[in-house]
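One chain of protein is taken out of this complex; the other chains stay put.
Note that the chains are named A, B and C in the order they appear, and that numbering of residues resets to 1 at the start of each chain.
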Amino acid sequence: MTTALPPEAAAAAERTRREVCDLHAELPRWNLVTWTSGNVSARVPGTDLFAIKPSGLSYDELTPASMVVCDLDGTPVDGEYGPSSDTAAHAYVYRAMPEVGAVVHTHSTYATAWAARGEAIPCAITAMADEFGAEIPVGPFALIGGDDIGRGIVATLRGHRSPAVLMRSHGVFTVGKDAKAAVKAAVMCEDVARTVHIARQGGPVEPLPQEHVDALYDRYQNAYGQRRQHP
Amino acid sequence: MTTALPPEAAAAAERTRREVCDLHAELPRWNLVTWTSGNVSARVPGTDLFAIKPSGLSYDELTPASMVVCDLDGTPVDGEYGPSSDTAAHAYVYRAMPEVGAVVHTHSTYATAWAARGEAIPCAITAMADEFGAEIPVGPFALIGGDDIGRGIVATLRGHRSPAVLMRSHGVFTVGKDAKAAVKAAVMCEDVARTVHIARQGGPVEPLPQEHVDALYDRYQNAYGQRRQHP
Amino acid sequence: MTTALPPEAAAAAERTRREVCDLHAELPRWNLVTWTSGNVSARVPGTDLFAIKPSGLSYDELTPASMVVCDLDGTPVDGEYGPSSDTAAHAYVYRAMPEVGAVVHTHSTYATAWAARGEAIPCAITAMADEFGAEIPVGPFALIGGDDIGRGIVATLRGHRSPAVLMRSHGVFTVGKDAKAAVKAAVMCEDVARTVHIARQGGPVEPLPQEHVDALYDRYQNAYGQRRQHP
Partner (left out) sequence: MTTALPPEAAAAAERTRREVCDLHAELPRWNLVTWTSGNVSARVPGTDLFAIKPSGLSYDELTPASMVVCDLDGTPVDGEYGPSSDTAAHAYVYRAMPEVGAVVHTHSTYATAWAARGEAIPCAITAMADEFGAEIPVGPFALIGGDDIGRGIVATLRGHRSPAVLMRSHGVFTVGKDAKAAVKAAVMCEDVARTVHIARQGGPVEPLPQEHVDALYDRYQNAYGQRRQHP
């Protein structure tokens, strides 16, 4: 399944493979994945390609070389392994949302519990307003194997502030401008899913007022973190 | 308790011991076991033998040499230690289910919680349909020390898609074509037991429609992972 | 606070200090303790002394030399540090229960949650029947600083199969013939406290019938593990 890439694309693919491989380590680190489940992909800059986890390999086995480079139809064009069985969903998102640079998928426990009930996570704590700017919405139930999952992700996230969607009875997909942002969204999604779940076990939890959500989201998106690169 | 095995069987037993020993590390890694509880066994290919964890040793102490080789009556034929107190149950399964190559037993928390209530885990999320293809069923209460546990496992799993059974008020037994498959089933059983439990804490959870379970199970069993060996 | 011990007692104290120090590592390993809380003590064989954790040191700082040797009144007789603030309770148990060789104390989460409600843990799973042979009972509320805690432990555990007691609104004390047995009881106490708690969240949980508890307890105490020492 290997096709020779032009040298510049090959070099870019190599860098993306390394970045995607490295960021996969965050998934077990934050307890978002079990056995071989979950995957990260990212666009290869300057190409119509993306790199994604191979199917069914354990997180310990992943290397940059084992990442699979696919075109935007989800067809592998470079790599020794077959790509994630979720590749079609990732590819659909890249085709439909040009602003998205990376996609992450997990079955993280608390987020998937909300997904199993088909219930959106209300925006009830400031950390959630910061990162998601809204409730985390539920997408439709869709079977794997075609464009249904990708279509459901895009229909739910387009025009929504949240970079995370709870796919009904399935798990989480997150998007980001790059792989780190999409992984962060997956990590924070599980964190707020857990906190709001536990909060509700003890009694009613009110969502934050919309004006507070707006103020928090605006500030976090524009003023948090380092404004410039540091040594 | 050591009997001299023919050289070919001895070599096969050696390989199985190593594999079984290595896979025991997955049980504490995925938080399925406490102190010395839990065990993995696997058939020795080309023989009527299986290798199993020694009784009461901690996971840190396990070595290939400490694994105990037993015949299909559960009688130790090679090894320095006495075998797991669950050996009779493993042996019964091997006698009754020739297609089974390995057996795993744990008291993992969430699965055992379902077992304590005697309640099957409904097939409510796609990851569960993929791996189990059905609800995870409950087997009868049975006392340790004879064939009752083994009989209960076999009566519940024979003809069932699920490779896992929740033995009433006890814990989980899983089976697989090899040790890795049985360990994976034990890991995924706890994962879905936890997710569905947490989902239900927040409100009613509907099982997936049967046709979706069938489609997901069929695809996962036949299309997931790598089709061929890779370097 | 150091007194010169006779050479034989000093050598025995040295061995006990090492054993007690080493077994403290099991408490954070199994997530039973937070910050500096929790402690293990064991009798020094052939003496009327025991070794216990120093007060307020973190688990990372513990060394055999930092363990404090006390007489059975709880008075330190050897060691650079002051002993655990729970020393009086340990000492009372050693004075009142000559069969006890070691004592462990933790505030492990799930066991302490049962203790906060003053509710005994029903014997509802086979692993609990194996290790505890009964419900895990609740002892009285008692303030630290005198013999009240020790008296409450002894009054509750004397004549009871369970090596663990939930001290009301406080935490767990376990006893054992040696330090390893007492630590194992603390580890298993938290494990069954968690499993039975989670089981009950999903619906009613029936205790095991007494005859099953008796059969399981008898077998586990007499047939589990290795009968002889191994290389």
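One rule holds for everything that comes next: a residue touches a chain if its C-beta (ideal position, glycine included) is under 8 Å from a C-beta of that chain, and two chains touch if they have at least 3 such contacts.
Every value quoted in this text rests on a predicted model; they were computed, and no experiment measured them.
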Result, missing-chain neighbours among shown chains, is A, C
Which of C:R18, C:H107 or C:R151 touches the missing chain? It is C:H107
Residue positions on chain A contacting the omitted chain are 30, 124-127, 184, 187-188, 191, 194-196, 198-199, 201-205, 208, 212, 215-216, 219-220, 223-227, 230-231
Touch rule applied to chain C and the missing chain gives residues 34-37, 54-57, 80-82, 85, 107, 109-110, 112-117, 119, 141, 143-145, 169-171, 197, 200-201
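Please note the rule applied: only the chains that are shown with their structure count from here on.
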Hop count on the shortest chain-contact route linking chain A and chain C comes to 2
Residue numbers at the chain A-chain B contact, same meaning over half shared and different meaning under half, come out as different
Note to self: chain B rotates onto chain C (CA fit) by an angle, in degrees and to the nearest 5, of 90
CA centroids of chain A and chain C: separation to the nearest Å works out as 45
Per the C-alpha centroid definition, the whole-Å distance linking chain A and chain B comes out as 32
Note: chain A residues in touch with at least two other chains are none
